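Some chains have been omitted; the remaining ones sit where they do in the full complex.
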Amino acid sequence: MLNIVNKSPLDRNTLQTCLDAGTGGAILLIEDGVYAATRGNAFESKLKAVQGNYKLFALGPDLDARGVGDRVSDGVTVVDYAGFVDLVTEYKTCQSWL
Amino acid sequence: MKLAILVNEGPYTHQASDSAYQFTKAALARGHEIFRVFFYHDGVNNATRLTTPPQDDRNIINRWSKLAEEHKLDMVVCVAAAQRRGIVDEGEAKRNGKDATNLAPGFRISGLGQLIEAGIQADRTVVFGD
Amino acid sequence: MTTKKFMFVNRKAPYGTVYALESLEVVLIGAAFEQDVSLAFLDDGVYQLKKGHQTKGIEMKGFEKTYGALDDYDVNKLYVDEESLAARGLTADDLCVPVEVMSRAAIGKLMEEQDVLLSF
């Protein structure tokens, strides 16, 4: 399934809980969630540790808006809104971790 | 593919409505069908025609109305959530004794069943919220 | 009509925000559609089920009883994350309705089996 996370990992526990549930599939980081995909972020190592279990994506327009489009962690694929749509159709279900 | 969209937050305060709009636009451009956009919680506040955002900023409400007109979108505002937050059409105004309406073009007020129906009918349901 | 597996995922505490209450309203309406419905409670969402809500002092409508009424609507798959309970000093005995306590990973597995996931 596709997990959609829109919260910063240093502000909320959302992404951590998503990882703990361990559904596999993909994680798409959007809105303030994209900070989790930036180099040097304290959550970076936790995301790196699960790269074997998930495909990791981050929304480009949200990265750019926040001025962090040039510091995306290795292993994270940047997609645009069309790519977001494709991910939703590609996986059987999606869950927004609100 | 047939998609349903749920919008849980109001305009400007959270990015949820912006993200939902961009997603919907991209899905239409990709040739997908939008079965319904359902507005719940503070999301119902996306349906007021009384906003006047700064001229150098986007107009979230007009943008939704325009998209609905262009693509014949079914944009449904939850009636219970709308009553709590003061989103009113002619029928609601009459029923609840209100002296004004504020529903924007392209939106209609209906029940939560429309959300469940969308979940059943659509191939995918995507939630945007806080 | 098609029968789909709907899961309502609750991760927010009650009363501080309206999500718990408005989520319940969806569940009750959804019950009329005769779908395969379940509710998952994780993180602060487990606080929704803590028994003994007394909302008079904050002048809000309490909705603890609604959880008890879910069974009348044939909604009886309530899954509660045991790690979330433990971190909050709670056990199943503290909850206002019978639930199935399971690991976070087990809830994750159930999530993968759903057709529609609505999160509040």
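Labels A, B and C are assigned to the chains in the order they are written; within every chain, residues are numbered from 1.
Definition applied: a contact is a pair of C-beta atoms (placed from the backbone, for glycine too) under 8 Å apart; a residue touches a chain by one contact, two chains touch by 3 or more.
Predicted model only: the values in this text are computed from it and were never measured.
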Inset, instruction - Report, per chain label, the number of copies making up the whole complex in this file. - result: A x2, B x2, C x2
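The rule is short, and it goes like this: only the chains that are shown with their structure count from here on.
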Legend entry - Separation of mean Cα positions, subunit C and subunit A [Å, integer]: 26
Inset, instruction - Would you give the residues of subunit C that are in contact with at least 2 other chains, written as numbers and ranges? - result: 19, 115-117, 119-120
Inset, instruction - Going through subunit B residue by residue, note those that touch at least 2 other chains and give them in order. - result: 8, 125, 127, 129
Legend entry - subunit A contact footprint on subunit C (complex, rising order): 9, 11-12, 19, 42-43, 83, 104-105, 107-109, 111-112, 114-117, 119-120
Inset, instruction - Provide the residue numbers of subunit A that touch subunit B in the complex, in ascending order. - result: 4, 6, 30-32, 61, 80-82, 84-86, 88-89, 93-96, 98
Inset, instruction - Would you mind writing out the residues of subunit B in touch with subunit C in their complex? - result: 6, 8, 40-41, 80-81, 84, 111-113, 115-117, 119-120, 125, 127, 129
